[in-house]
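Just one protein chain is left out here, and the rest sit where they should.
Order of writing sets the labels: A, B and C. Residues in every chain begin at 1.
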Amino acid sequence: MKLLYFAWLRTRIGMAEEIVDPPSEVTTVGTLVDWLKTRGPGFAEALKDPSVVRVAVNHDYVKADHPVRPGDEIALFPPVTGG
Amino acid sequence: MKLLYFAWLRTRIGMAEEIVDPPSEVTTVGTLVDWLKTRGPGFAEALKDPSVVRVAVNHDYVKADHPVRPGDEIALFPPVTGG
Amino acid sequence: MIRVQAEDFDVGAELASLSEGNHGIGGIGVFVGLVRDMAGDDKIGALTLEHYPGMTERKLEEIEAEARRRWPLEACLIVHRYGRLEPGDRIVFVATASAHRDAALESCRFLIDWLKTEAPFWKLEETPDGGKWVDARDSDNKAKERWVK
Partner (left out) sequence: MIRVQAEDFDVGAELASLSEGNHGIGGIGVFVGLVRDMAGDDKIGALTLEHYPGMTERKLEEIEAEARRRWPLEACLIVHRYGRLEPGDRIVFVATASAHRDAALESCRFLIDWLKTEAPFWKLEETPDGGKWVDARDSDNKAKERWVK
């Protein structure tokens, strides 16, 4: 699956996008985020407060229990501040 | 005093403005309108329904008990419809 | 600032001059009123806007002053036309600029609601049966009442 990071999640993680092949226990947004946090201090720091992390799967906002599948485009970003 | 008529009050009365010298019992907007109604069928028709007549004295909206004096500019017109 | 004029106005130019050089402005609320070709069920060809010179300017200035009392505005412009206008023509322009969008949008709405019931303008529509003075709308008075403290 393809992961995208925006704004300060991008700068803390140090990467704008990547293709990942997570372990089989990663079946939802919540388990994906838990797995990402184990991938290094930048990830752990960026994702430590779930209240400021929004997740979109294939361009739709979703919650932690939303399924994730190979082929999905999954974006993680802070609350939006445009307009 | 100077009287001004606008919109359908103007067309019913048949005149945009005039200078009048009303009798001494005309001391308020209400008594002025009563007097005007005696001045002909156009006036009587135009002023028959007080709920659709607005009065301004010297550019301020006023009510029937507002005094009128020589030298005042008094305008009579229907509810406004601009914007 | 307020202006009452027969001439058309350039919305882009008005907005540019409103905000020029003022970097404290975060949002501008705008309303532009146009002549519709339908009034009720009657197709209208054009309309003539009559006004009361002197009082019109005074009321618009009062309305602007009231908006500035209620909201922290960086800039404010009301332009209202009079004379003969055709469908699609601009009638009125209200623009309010503030640091934040709430103040800009609320004051813009306040101004157009207030203007509709206070500023001495009257519309005469050209209909197939001749000229017809537009009746005041009860909804305009209700809209104004929302703002009466």
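By our rule, contacts are C-beta pairs under 8 Å (C-beta built on N, C-alpha and C of every residue); 3 or more make two chains touch, one makes a residue touch a chain.
None of these values were measured; they are calculated from a predicted model.
Of the chains displayed, those contacted by the omitted chain across the entire assembly are A, C.
Touch with the chain omitted from the figure is made, among C:Ile2, C:Leu60, C:Val79 or C:Cys108, by C:Cys108. In the full complex, subunit A makes contact with the omitted chain through residues 4, 6-8, 11, 56, 59, 61, 75, 77-83. Those residues of subunit C that touch the chain absent from the view are 10-13, 15-16, 19, 21-38, 87-88, 99, 101-102, 104-105, 108-109, 112, 139, 143.
Following the convention adopted for this analysis, only the chains that are shown with their structure count from here on.
Across every pairing of chains, the maximum count of C-beta contacts belongs to B-C. Taking the mean of C-alpha positions as each chain's centre, the chain lying farthest from the centre of subunit C is A. In whole angstrom, the spacing between the mean C-alpha positions of subunit A and subunit C is 48. A straight line joining the Cα centres of subunit A and subunit B is 72 Å long. Centre to centre, using the average C-alpha position, subunit B and subunit C are separated by 26 Å.
Of all residues in subunit A, none touches 2 or more other chains.
Counting partner chains per residue, subunit C shows two or more touched chains at no residue at all.
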